[in-house]
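Omission of a single protein chain aside, the complex is shown with its protein chains in their original locations.
We call the chains A, B and C, going by the order they appear; numbering starts again at 1 in every chain.
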Amino acid sequence: MKTGRLEAFSDGVLAIIITIMVLELKVPHGAGLGDLAPLLPVFLSYVLSFVYLGIYWNNHHHMLHTCNRVTGSILWANLHLLFWLSLVPFVTGWMGENHFAALPSALYGGVLLMAALAYYLLQQLIIASQGPASVLRKAVGGDWKGKLSPLLYVLAILLAFRWTWAAQSLYVLVALLWLIPDRRIERALDAARAAR
Amino acid sequence: MKTGRLEAFSDGVLAIIITIMVLELKVPHGAGLGDLAPLLPVFLSYVLSFVYLGIYWNNHHHMLHTCNRVTGSILWANLHLLFWLSLVPFVTGWMGENHFAALPSALYGGVLLMAALAYYLLQQLIIASQGPASVLRKAVGGDWKGKLSPLLYVLAILLAFRWTWAAQSLYVLVALLWLIPDRRIERALDAARAAR
Amino acid sequence: MKTGRLEAFSDGVLAIIITIMVLELKVPHGAGLGDLAPLLPVFLSYVLSFVYLGIYWNNHHHMLHTCNRVTGSILWANLHLLFWLSLVPFVTGWMGENHFAALPSALYGGVLLMAALAYYLLQQLIIASQGPASVLRKAVGGDWKGKLSPLLYVLAILLAFRWTWAAQSLYVLVALLWLIPDRRIERALDAARAAR
Partner (left out) sequence: MKTGRLEAFSDGVLAIIITIMVLELKVPHGAGLGDLAPLLPVFLSYVLSFVYLGIYWNNHHHMLHTCNRVTGSILWANLHLLFWLSLVPFVTGWMGENHFAALPSALYGGVLLMAALAYYLLQQLIIASQGPASVLRKAVGGDWKGKLSPLLYVLAILLAFRWTWAAQSLYVLVALLWLIPDRRIERALDAARAAR
């Protein structure tokens, strides 16, 4: 299987996830400002999740770009990642509708945590498939973002039950950390090309 | 990142937005003409939004066609545009279900305004990435449509609270302005090719 | 604009229409056979519409294959066709939920009729864009299917108010007419290739 098809399928699934999430913004029956107000938390959680999915789409694409052989385990690790991301609309809607209550906020972090671990697993499998001269390994380097994020998610899950706003802040913080597009991989690819 | 993938992802998201919008046309329970009648405003707002999304798809495609290097900021400006467009089904449904009431009609204009600004921002970033000999800059030229549309949206938002029909008329007018496909870019591309 | 992108976008929209249609099959609350039974008409109308959309996807693809220059009017004629097809899930659900009542059955035919006319318009625009030696014109030939179908739809719409089953039968008949894939275009393309 070529990487192109894995990318195309992942892109399709991500495009659909990002778009059906907006269906949780249920059209209110009244036409007043008071009818719109209760939707604000749902809207804010939608913005946050939109940014997260944008980050995943972006980094996922860069990562797959280094991959030139799709093995069976890479394929299933990729589906595993898409599975957790497919739960984002559900937890986004639950957190938003319940105005960032404790348990929904913790579960939101739980899904982000599982997606981060799934992403890490996929990354390791691609590195392993590339052998000792792995371009991706060099690109990822120390991978402090990839290692810090799960820890912050765990922290946020724990804090959610006590100070929910602290959990929310951590989710925003992690998103900001990643918003800066991952130029490491691009740079390593350029270096690999130059070395040839 | 190649432009092709940015286009493919944007196309996917636009195709889904345009299609899930029809889900706001809720199937009525009765089978009579009287059951269908209340859906007419929803249907009309659906037609309007369908045309708007068609225009965005068309012009977005022509614009991206001139872009040969996708930077991180172009990528996020594109996601920013898709974000505002993803809200179109929501405001379409809200405006339609409330029979073009004042606030929903104003919010509809608000989302169109944000999308127009996001489109303008994306356009400026692509022009900047192309340097002084930018093909897109030449193509866009004075860009009177791009500058007039946000003004008309602001006017429509203000008018919505007094004469809602005036806001609707302006939305239809702007759509008609843009319905004429943007041949400027095509012409500039042809000129650039001929000059080579 | 290349045909490839028009095809890809149309395919995306058609894939989504065909799939969200299944959302009209609402999951019943009970787990007995009696809970499933009322869904039978919805299911049957789903099967019919699935076949129709499959036919459109198939023939649309063959037609676009002959098109080598996408003009602004072809592009909008294509969006116009997609617009009418996007209403298929709505009329399918309405007809199914009301157990093939008169008005929903007539409206179903109305949407099919508009889609057929939109398809015909797109076909004529592509033929016109190809000039006197149009491959598509030769392929389409007398186009008896394309001319007969709208007439049968009109007949079905009229009959729906008197004998609804007659309208249903005509919809099934037209689907069967088209189910036989349109080899005319393929043959004409082969002939054009051989002549070169």
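Please note the rule applied: contacts are C-beta pairs under 8 Å (C-beta built on N, C-alpha and C of every residue); 3 or more make two chains touch, one makes a residue touch a chain.
Keep in mind it's a predicted model, so treat the numbers as computed, not measured.
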Contacts of the hidden chain among displayed chains: A, C
Hidden-chain contact residue, picked from the options A:54, A:89 or A:109: A:89
Residue in contact with the excluded chain [from A:16, A:63 or A:139]: A:16
Which residue of A:8, A:36, A:154 or A:192 touches the chain not shown here: A:8
Contacts of chain C with the absent chain, listed as residue ranges: 7-8, 11-12, 14-16, 18-20, 22-23, 25, 27-33, 36, 47, 50, 54, 57-58, 61-62, 65, 179-181, 183
Residue ranges of chain A at the interface with the undisplayed chain: 1, 5, 8-9, 12-13, 16-17, 20, 23-24, 72, 75-76, 79, 82-83, 86-87, 89-90, 93-94, 97-98, 101-104, 107
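Simple rule for what comes next: only the chains that are shown with their structure count from here on.
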Chain C reached from chain A - shortest hop count over touching chains: 2
C-alpha-based rotation, chain B on chain C, 0 to 180 degrees, nearest 5: 90
Whole-Å separation of chain centres (CA-atom averages), chain A against chain C: 38
Inter-centroid spacing, chain B versus chain A (mean Cα positions, whole Å): 27
Residues of chain C touching at least two other chains: none
